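Only one protein chain is missing from this complex, and each of the others stays in its spot.
What follows is chain A.
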Amino acid sequence: MNILELFRFQNIDLLTVGVALAASLFLGGITYFNDRRSITHQTFFLFSIFSACWSTLNYLTYQFPSDFVVIWVLRLSVFFAVLHSFALFQLFYVFPKPSVQFSKLYRFGLVPLVLFTAILNLTPFVFRRVLEFDSEGKVSKVLNGPGLPLFAVVTAGLTLLTIIFLLRKLFRSSGETRRQVRVMFFGVILSFVLILLFNLVLPAFYNDARFISLGAVFTFPFIAFTAYSILKHHMLNVKIIAAEALVFTLSIVTFAEVVVSKGVPGILFRSGVFLLVLAFGALLIRSVRREVEQREKLEVLTRELSAANERLRELDKVKSEFLSFASHQVKSPMSVVKGYATLIYDGTYGPVSEKIRGTADKIRESADRMIALVNNLLSLRRIEEGKMDYAPEPVVLQELVSSIADEFNMLAEEKGLQFSFSSSVGEARASVDTQKFRQVIQNLIDNSIKYTERGWVKVSLDVDKSKKFLVVSVADSGRGIPKELLPKLFQQFSRDSSVAKMIQGTGLGLYIVRQIVEAHQGRVWVESLGEGQGSIFYVAVPMLV
């Protein structure tokens, strides 16, 4: 019977074994590439390889009627049988740890003994030669050598150790490991029952040895369950499973094509295809796995980030609430300080010396600065948080600006400044939030008076050239603004350093002004010829038609 005939007659047999083998190797490979550094994953991979070799050889034992081939197949088969038993033992020895410190006895006793026994199995010390074939051409009797008992003892010993470690892990472990071992144990039982049934019960009691060569099929349940228990958490990903299933199906199909193909060129060609499918399949799975891993990492990072953001938001809220609370708590006593200082200053409490009057004025000014600071901080917080609520309504701007200007008459007078308000717009209206717009104009007039030692402050209201905007201008003969400072004026925390020494302020006022004006679809700008040349601040808001 030549190889081609063998394929033809045995192909169902071969296909079953082939599928089981491919699946075993496949699962072993997946497990290994899942974590190449883990000793558990490595050992499982080795086990699946040895198991596949052993099963293949087991299958081949009964396929060749040639003395020479059969004896070597047999020798190789027991060689792998030892390694297979050892790998299984080590799997239960290390499972589920990623790394294990092996004892000296293990490294210098057990491992050399196993290797020695395995290599000995390749020599005539174990199997001398084939004695006879049965009527179907299958090998039935072999002359054993003196080394066979060693093989038997070592394999039996390893199997015993395997059972001991399996039971130990099963009963002593807890939690996740215990669940994993239970799944593996179930696989062991399943494989054991299958092997017992088809390799022992059927041949021994029913004289049916047809299934002995299907060893790979019987060990597959164990491999499948073990791979599942090792990869449990990683295998849940649908995308990876899909890729793996696809590759597996393709491998099986191409392998089946190898099995059913006729002629050596056909077999070679289809074998090549099969190997290519395997190789590209492995690459595909690796890349999918990598992508999924990266995505999982990203998901973890995203979750952490959003949790951190949530915490930040909460902190920010607490901070805001605290700021608001603290601000109002500060303003109440400051209003009292300011009130008492005013009463001393303006003579309500009776006549006082110039010195005391001046001091009271300084106290009042300081209190005012502090109140302004707190108000600015509150406004700033609202702007930054986007919580500044605007309630715009049509307003006759002339009335509003005039009433604001009135408030400053006295302050300007006290400083000996000429102060005036003029308007050329009549009843023209703009849509503004009265409170906020008041804050803007107050801030600008207050600034002008503050930065002007002598001369005048003029507030005007006009229509711009395009006749679309109402423009409030606040002009003064004061200190003026250096050119290099002009572009920075409406930014947060910018203030002329030379002025800073003489006049205190937060530098927030103009920033807030700009924010409010821009919220009104308006524009604020400043003109100044330079230091000592005075300045003009403009606020333009759309005029209502």
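Note that a residue touches a chain if its C-beta (ideal position, glycine included) is under 8 Å from a C-beta of that chain, and two chains touch if they have at least 3 such contacts; residues count from 1.
One rule holds for everything that comes next: contacts and distances are computed from a predicted model.
Set against the options "DNA repair exonuclease", "Biopolymer transport protein ExbD/TolR", "Polyamine ABC transporter substrate-binding protein" or "Response regulatory domain-containing protein", the UniProt name belonging to the omitted chain is "Response regulatory domain-containing protein".
When the missing chain is restored to the complex, the residue among A:122, A:323 or A:378 that touches it is A:378. In the complete complex, the residue from A:310, A:407, A:464 or A:518 that touches the missing chain is A:407.
Across the entire complex, the residue among A:174, A:332 or A:353 in touch with the chain not shown is A:332. Only one of the listed residues, A:72, A:228, A:340 or A:456, touches the absent chain: A:340. Residues 328, 331-332, 334-336, 338-340, 342-343, 346, 348-349, 368, 371, 374-375, 378-379, 382, 388-389, 391, 407, 410, 434-436, 438-439 are the ones on chain A that touch the missing chain.
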